[in-house]
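Inspection log for the structure reproduced underneath, given as structure tokens.
Apart from one protein chain that is not included, each protein chain of the complex appears where it belongs.
The block that comes next holds chain A.
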Amino acid sequence: MAENKEKTFVPEAGTCVPWKVKREELGEIPGNEEIVKKEWEKLEAFAYAFIWFWVQR
């Protein structure tokens, strides 16, 4: 990802880099967006849980 395309945002609860942010950065995508989005969001949830794990002992 080109650095100048990186957005500033506050992720909603349950997300780290929400798909809607990433989607804007990507611009046009030639494939099936839903497939990519679904898997992106699974990893989002995993990363979010990993980050918050450290304060939810």
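Simple rule for what comes next: a contact is a pair of C-beta atoms (placed from the backbone, for glycine too) under 8 Å apart; a residue touches a chain by one contact, two chains touch by 3 or more; residues count from 1.
Following the convention adopted for this analysis, contacts and distances are computed from a predicted model.
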{"item": "Chain not displayed: protein name in its UniProt record (\"Molybdate-binding protein ModA\", \"Uroporphyrinogen decarboxylase (URO-D) domain-containing protein\", \"2-oxoglutarate ferredoxin oxidoreductase subunit beta\" or \"Cytochrome c\")", "value": "\"Uroporphyrinogen decarboxylase (URO-D) domain-containing protein\""}
{"item": "For chain A, residues in touch with the removed chain", "value": "10-16, 45-57"}
